[in-house]
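Only a part of the assembly is drawn; its chains keep their places, and the rest are absent.
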Amino acid sequence: MTIPAPLNGVVPPVCTPLTPDSEVDTASLVALVDHLLEAGVDGLFVLGSTSEVAFLPDAHRRLVVETVTRHVAGQVPVLAGVIDTATLRVVRHAETALAAGADALVATAPFYTRTHPAEIAEHFRLIARRTGAPLFAYDLPVSVHSKLGAELVLELAAEGVLAGLKDSSGDEGGFRSVVLGARSRADVDGFSVLTGSELTVDSALAMGAAGVVPGLGNVDPAGYVRLHRLCVAGEWALARAEQERLCGLFGMVGVGDPARMGRSSSALGAFKAALYLRGVIACPLTAAPQLPLSASEVAAVGKYLAAAGLL
Amino acid sequence: MTIPAPLNGVVPPVCTPLTPDSEVDTASLVALVDHLLEAGVDGLFVLGSTSEVAFLPDAHRRLVVETVTRHVAGQVPVLAGVIDTATLRVVRHAETALAAGADALVATAPFYTRTHPAEIAEHFRLIARRTGAPLFAYDLPVSVHSKLGAELVLELAAEGVLAGLKDSSGDEGGFRSVVLGARSRADVDGFSVLTGSELTVDSALAMGAAGVVPGLGNVDPAGYVRLHRLCVAGEWALARAEQERLCGLFGMVGVGDPARMGRSSSALGAFKAALYLRGVIACPLTAAPQLPLSASEVAAVGKYLAAAGLL
């Protein structure tokens, strides 16, 4: 399908349920997609950081795209992450994802290597030219250790290289610069500025962002859909209350003991534990070398769900 | 072949020559391997950072291992980098590399994700267990943004998980801690501590390191072989003079204008330009999105070669 320009609304990054032996649990993945679609989301982003893309072998990645696109069958656009270290590797993922039915691609700056902004621009230009598909830049300095500058993003938007930005930089000032630039520049049109923040969706939408890509949207998609609708309706006080409820729920990402495990294990482990506790997926396992939450940490996730009215 | 324990000597990380359309130039790769073997190197490390591993698609990677192992035919051990973001992806590369004939594996800590030391240990344990092959840890914080602590490395050595360390951290104090620990701990035996530095080989060998993995060894393998032999012979004054000549030659990594390109483009571009100027490879191209050296930058590489007596 042709994706809307700009793409608006709630586009959750879809968790990748695994079987106990670390294969893709396609039945749970389909159940999760239904859980999201029934809540009224506007699109799906598979193979993002929340999807554990960096942990998944290529065959897992392809199976995820195929499973989701076949099940969604055009009801909403499906964006696929093509996360890898440099251009030629990303292009291979892009070809696979498009063959598997993805409607658009999401790529970060190169990582592992030390890259100049001119090389980052070249990277996105080459991906766009070789695939011809709508391409979203994924700004995630915590993972790739480069920040995409607003000028770079807007220039690539004007060139037609980028269809949108998924901003997970946490830099709301830079985010606003892109929103304002995309609106004011005559040579930029239909560009989607999406926030990856779970905590400042009302702010981002008030600034003029097109949409939101919240990892926590796996756990409570209806909450984010409600929040988005309230913002679109200009019901800012109600939106703020809904956002604050979701901020409380987001506390679950910190249940894992930082003396024992990393941030991925804790946050992605909590999302999957919540989906398991809510009955959406069959197994809360995260991919190696992430470590599992303890029983008491899983119980803490349950308390967050209960407090937010989700159990 | 079974690799020596410890692996000693000069083990250059082999550049990956590319054709003008970015395919692996296997004829040039074979010529480069001959250039290295004729100089008397003790092993080869394919698919390291100097090999542009992060830029190469899987098919390129496999072809590199196959080409080199077939040509080397057991004359020296061939170590293969299995560089990727997390465990399951690394294991896939490892299976491919071993099937293609690699004698040992070289893996970094996970990257892109935020990982706890306990997870890094689990990562190496799983790779070792699932492959059964000798495994070298590759300490490269500039790329993966985690430093491997000496205690962690020594513990994994004692467990039999790691066969060696390739240290490119630039932290000579930490490096020495591993060297001393590997010597003094009764539960560690035959562990190879290799430095990735081009500039402090004499120091590292004087400390007791087993060997050296110098990127610049592509350009002047005979120099590094000579340097290693002088160190082994305890000819420290002559070793220092040879090392200082190589330090001068290493200046070539800075020929690329930092206002225009990143460090990879400059350093790897210089190595490949030098190999091209010396007649070893057919084309100096580096992989996208790296940018090419200008004609005057290539000429500067030539001056470094001339000053070191290599043209």
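Letters are used for the chains, namely A and B, taken in the order the chains are written, and counting of residues starts over at 1 for each.
We adopt the following convention: a contact is a pair of C-beta atoms (placed from the backbone, for glycine too) under 8 Å apart; a residue touches a chain by one contact, two chains touch by 3 or more.
Everything numeric in this text was worked out from a predicted model, so none of it was measured.
Enquirer: Please state how many copies of the single repeated sequence make up the complete complex in this structure file, given that 2 appear here.
Expert: If we count every copy in the full complex rather than just the 2 shown, we get 4.
In the analysis below, only the chains that are shown with their structure count from here on.
Enquirer: Any idea how many Å lie between the Cα centroids of chain A and chain B?
Expert: Chain centres of chain A and chain B, defined by C-alpha means, are spaced 35 Å apart.
Enquirer: What residues on chain A touch chain B, complex-wise?
Expert: Chain A residues touching chain B: 22, 54-58, 60, 83, 85-89, 91-92, 110-116, 118-120, 122-123, 126, 142-145, 258, 260-265, 287-291.
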